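The structure that follows is given in the form of structure tokens.
For this view, one protein chain was removed and the others were kept in their places.
Letters are used for the chains, namely A and B, taken in the order the chains are written, and counting of residues starts over at 1 for each.
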Amino acid sequence: MSQPDFSHDGIRTARGTAFRYLFMLCALLSILTTVAIILTLLLDAVDFFAQVSLVDFLTGTRWSPTNEPIAFGVLPLISGTLVITIGSAMVALPIGLLTAIYLSEYASDRQRAYLKPALEVLAGVPTVVYGYFALVYVTPAIDAILPVDLSTFNALSASIMVGIMIIPMVSSISEDAMSAVPDSLRQASYGLGATKFTVSTSVVVPAALSGIFSSFILALSRAIGETMIVAIAAGQTPRMIDLTDPAGMFLDSIQPMTSAMVQIGTGDIVGQGPAYKSLFAVGLTLFVITFVMNLISELVASRYREVYR
Amino acid sequence: MAADTGETPADGFGRVSRTKDVAFRLLALAATLIGIVSLAALLLNVAVDAVGWLDWQFLTNPPHPDPYEAGFLPALVGSIAIMLMIALVTFPLGVGAAVYLEEYADDGYLTRFIQLNIANLAGVPSVVYGLLGLGLFVGLFNIGYGTVLAAAFTIALLILPIVIISAQEAIRAVPDSQRQASYGMGATKWQTIRNVVLPRAMPGIMTGTILALGRAIGETAPLIMIAAPTTVFGLPNSFFSKVSAMPLQIYNWASYPQTEFQYGVVAAGVVTLLVVLLTINSIAIVIRNRYQQRT
Partner (left out) sequence: MTNEQMTPSETEPTDDQTTPTPGTDGLADTADSGWETTTDRTLLEARDLSVYYGEEQALSDVDIEIPEKQVTAVIGPSGCGKSTFLRCINRMNDLVDSARVEGELRFDGKNVYDDDVDPVALRRKIGMVFQSPNPFPKSIRDNVAYGLKVQGKKDNVDEKVHTALERAALLDEVEDQLDSSGLDLSGGQQQRLCIARAIAPDPDVILMDEPASALDPIATSKIEDLIEDLAEEYTVVIVTHNMQQAARISDKTAVFLTGGELVEFDDTDKIFENPEHDRVEDYITGKFG
């Protein structure tokens, strides 16, 4: 009697291998995308820096790519981005954190079932719509209510809108971190006679701190990269800001990096001139800043995931 | 507060003040609601403003400098054309990548690198993807400024990480016992994936992909970067037609100073965009709910 035949079927094996590599190719496409982003930005940015010195770019305090005198200092754009980041952080971080605490510690399951999808809607509204809201509703409303002199284009309403948009990013990641805090810690505190307020603020929040931190960074990174809201509502005035003068920061027109990119992108500038290439230099700056922030957020988040696994 | 003291055990245990507790609870609830309420108020405003402007003529006319003649049709059709192309590109690529990461890849260095990379790509600003599209599809591949293909490919790369991540979650949710049953029957890996894993994960994959398409339809900045025209008067009739899209048209109109545009035509455009978005998301939710009932 012969032994049974369990040998490999050539066609079957070949087909299996083919599918494996096909799927692997799809996964590797994501790495190719990253490489392509870096190369695209870098190659044109190198062209740009052949015409404008890196030092002038990084330290210049004037941005005027098309109007004489031409200047390519990125600092005014970075300070514009900073204003929007600070403004939206002041809206989104406290509100997002309180929302996370409410959802994690106070809300019933039923409330959560309604509140969480409703909050997600905030992140789902197209940003061009938020930009339009900021321009035609929020700015006139603030102008009417507050006794301040608000420009048509201003950092304030843009910041508020960006802030509202990133609330769910703060709240959902923070809430995940708070939900991951073991109940035994809460029980220990309740056992000592603590109220829910004390438990939330002095037990849950500290224990979830790295997750909260991670959500903050991710949300701010999103604010830095946000384009349409600021392009529509914040204006096109690249200027250095004075951190000690909040009114000057928020009530007037500014120009963040993303908005400057849109301005160049919608303009008629083409070809190989530094004005066009500056698009890529600013893009690279933006990419590096957000990439580093996302990476930090990811690393911090993976640490808290390990702690309570 | 009256309930604050009571040190004498004879009166029972006394009471601890809840004032701070209640105040904090209300504060947190207010914070939870403020974003939702603000958005609701803004949506109400825009809906009211759109009344009288959002009509059949608006939906079927091309854009026009006269607000009473202006229409949204080319942008609406352009958005839908771009979205369908995006779906065709991202669905196979996203599912393929997710299948590799969940079913084939080991937990090695390369896999973790790919995973981290995907998470990072999901956080790259959309305007940067626009530059990628400009350099890669318009520049290198010469597909043409602002064409349907260039727009679709650019936004496809943008939402691909989201599609991959949601498809991975759907595949991970397939119980291992199902795979075991299939392997135990002498099925190959591919047979198991095709006959067992993918059918079971499909509703979840569809839901995630459709939600990602909802995000795609609102994207504006990448289209600006690949120099899609903000205003197009005709309908796209090939992959290489110049194409506009709803958000781009809204962006363009929002800069018109006339009140009729600011509080009329744009509002109608915004409501149209939001209705399309709502429809897309509803489809995704219907698929998800139907599937949940089945299991």
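The definition used in the following text is that a residue touches a chain if its C-beta (ideal position, glycine included) is under 8 Å from a C-beta of that chain, and two chains touch if they have at least 3 such contacts.
Just so you know, these numbers come straight off a predicted model, no measurement behind them.
Engineer: In the complete complex, the chain left out here touches which of the visible ones?
Structural biologist: Those shown chains that the absent chain touches are A, B.
Engineer: Quick one: say which of B:N195, B:Q258 or B:N289 touches the chain that got left out.
Structural biologist: From the options B:N195, B:Q258 or B:N289, the contact with the absent chain belongs to B:N195.
Engineer: Of the residues in chain A, which ones touch the absent chain?
Structural biologist: 1, 3-9, 12-13
Engineer: Residues on chain B that touch the omitted chain in the whole complex?
Structural biologist: Missing-chain contacts on chain B: residues 106-107, 175, 177-188, 191, 195-196, 199-200, 294-295.
We adopt the following convention: only the chains that are shown with their structure count from here on.
Engineer: Between chain A and chain B, what's the gap in Å when you average each chain's C-alpha atoms?
Structural biologist: The mean C-alpha positions of chain A and chain B differ by 15 Å.
Engineer: Quick check: in the complex, which residue numbers of chain B touch chain A?
Structural biologist: Touching chain A from chain B are residues 16, 18, 20-21, 24-25, 27-29, 31-32, 34-36, 38-39, 42, 45-46, 92-97, 99-101, 103-105, 113-114, 116-121, 123-132, 134-136, 139, 157, 160-161, 164, 188-190, 193, 214-215, 217-221, 224-225, 227, 230, 247-248, 250-251, 254-255, 262-263, 266, 270, 273-274, 277, 281.
Engineer: Where on chain A is chain B touching in the complex?
Structural biologist: 12, 15-16, 19-20, 22-31, 33-34, 36-37, 39-41, 43-44, 94-95, 98-99, 101-103, 106-107, 115, 118-119, 121-122, 124-129, 131-133, 135-138, 164, 167-168, 171, 193, 195-197, 200-201, 218, 221-222, 224-228, 231-232, 258, 261-262, 265-266, 279-280, 283, 286-287, 290-291, 294-295, 297-298
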